[in-house]
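Just passing along the structure, written as C-alpha cells.
The complex is shown incomplete by one protein chain, all other protein chains being positioned as in the whole.
Entry: chain A
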Amino acid sequence: MSETTTTTNGASTGAAGAADGTGAGAATGATIELENLTKRYPGSPNPAVDEVNMEIKAGELVIFVGPSGCGKSTTLKMINRLIEPTSGRIRIGGEDVTDMDPVKLRRKVGYAIQSSGLFPHMTVAQNIALVPKMVGWSKSRIKSRVEEMLDLVGLDPGEFRGRYPRQLSGGQQQRVGVARALAADPPVLLMDEPFGAVDPITRDHLQDELIRLQHELHKTIVFVTHDFDEAIKLGDRIAVLRERSHIAQFDTPEAILTNPADDFVSGFVGAGAALKRLNLTRVRDVEVRDYPTVTVDDPLQDIFNKLRSGNTNEILLLDKRGRPYKWLRRGDLMRARGSLARAGTLVHDTVTRDATLRDALEAVLTDNAGRVAVTGRRGAYEGVVDMETLMNSVHELLEADRLDAVEHQHELQEQRAEHTHREQEGADATGEERA
C-alpha cells in the first residue's frame, strides 16, 4: 500500500530531474530542449521541419499552433520519436534522448491524440493500465492507479472501469485517453489535437478540465492545435509556426495578442485581438466596485431612505442568503405601491470572480443599465462591475501589454543580434552536418 500512496502526493518533489523517474513521485514536469531539429523526407527538396530550436520549461504548457501542413504535428512527433528526426538533438530533463531506445523513451512521455486512440477491444481499465503494466508495476498498484486516474479526469471508476470505449461519449473517450497518457506519471505529456474531434461544448469542458489538471500536476505539456482561441485559452506560451515549422513567434498569449511579430502572426491571430485579450483576464483582476445594497428583510422605510439618500439611481436588493435578487430604481417602489415582490427588475445574470472579462462584458452588454453583479461563494453578492470599469481596465491592460511587448521585443532583438554575431564568429564550428 505504501508505494501506491507515494504516487499521489509527489507534487512537491523536484522539477527538472524527474525525467528518469518512471513512476512514483515524479509528478512535476521536465524541461524539453529542441536543438536544430530537422526532418527531411526523401524525395522532397525542402525539409518538412527546418532547424527548430526551442526551450520548454519544466511544468509549462506550450501550444504549437499554425496552419495545416506547417509541420507542427511532425515536430511534436519528433519529441517522442514517432518520427525520427533527420538531424538535431532532443533533450528531456537535460538528458539527450535522440539516440535512446524509442520504446523506452515513449513510456516516459505521455501521448494523447485526436479521437482518443483508445483500443476498442480493451476496457477502459485495461486501456489505462497499459503503460504501467509495460513498465512493470505490481497488480495492486496498477489497480489503484486506474481508479486514481479515472477520478482525476472526472469519471466515476465504479461506473466506467469495465466499459468498452464504444460505450463512452466522445468527451468521455477523450478523458480516458488523457488518463491513459498520464497513467505511468510521465513528466512530459504530448497532445496532438486531442480535442479536435469533439463538439464545441464538450471541447470547452475538456479544456477547462485540462487547465484544472495542469494546476494539480504541473506536467510539461506540448499541445498541438490549429485553433488559435484554444491556444490562447490553454497556453502558458504559444509557438506560432509557419511552413516548415519555422517559429514565427514564441511568446505568452498576451504578448502575441498585443504585439504580433509580423503579418503572418497577426493574420493568424485574426480579427478581434482586443476581444480575445479579454479571455485572458479574470474579473478578480479588475476593480470590483461597491454598490449600495439592501436585503429583503430590511424594513421598507430603510429601503426608501437609502434610495433617496444614495448617490446612485438604483440599489441592489439581496435575498435572504445575500444573493443578488433585484435592481430597484427610485420610482419602482412607488409604482409597485410599496410591495417588494412586484417592484424592480430581476437580476438575470451574475458573474463570479473567476469569470473572464469577456463573460463579464457579455453580461454588461445584455444588461440594460450596463452593469453586472459579481458573486462569490454560494452566489453571495460581492460587488458590481460596470461598463466604465471594464473599459478602463481593458485600456490599462492593453497599454501594459504594449509596454511589456516593446520591452520584450527589445530584449529579443538584442539576443538575436548577439546570436547572429556568435554564429558569424563560429560559423565553421556549427556548420557541420549531423546525420
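Going forward, a contact is a pair of C-beta atoms (placed from the backbone, for glycine too) under 8 Å apart; a residue touches a chain by one contact, two chains touch by 3 or more; residues count from 1.
Note that contacts and distances are computed from a predicted model.
**Q** Consult the UniProt record of the chain that does not appear here and report its protein name from "Glutaredoxin", "Tryptophan synthase alpha chain", "ABC transporter permease" or "Putative effector of murein hydrolase".
**A** For the chain not displayed, UniProt's protein name is "ABC transporter permease".
**Q** Looking at A:Lys39, A:Lys72 or A:Arg106, which residue reaches the missing chain?
**A** Answer from the full complex: A:Arg106 touches the omitted chain.
**Q** Among A:Lys39, A:Lys72 or A:Arg180, choose the residue that contacts the chain missing from this document, as touch is defined above.
**A** From the options A:Lys39, A:Lys72 or A:Arg180, the contact with the absent chain belongs to A:Arg180.
**Q** Of A:Ile56, A:Val131, A:Val178 or A:Leu328, which sits in contact with the chain we cannot see?
**A** The single option touching the absent chain is A:Val131.
**Q** Pick from A:Thr86, A:Ser115 or A:Gln207: which residue touches the chain that isn't shown?
**A** Hidden-chain contact among the options goes to A:Ser115.
**Q** Name every residue on chain A in touch with the hidden partner chain.
**A** Spelled out for chain A, the touching residues are 80, 82, 103-108, 110-111, 113-115, 117-123, 130-131, 134, 164-166, 180-181, 190.
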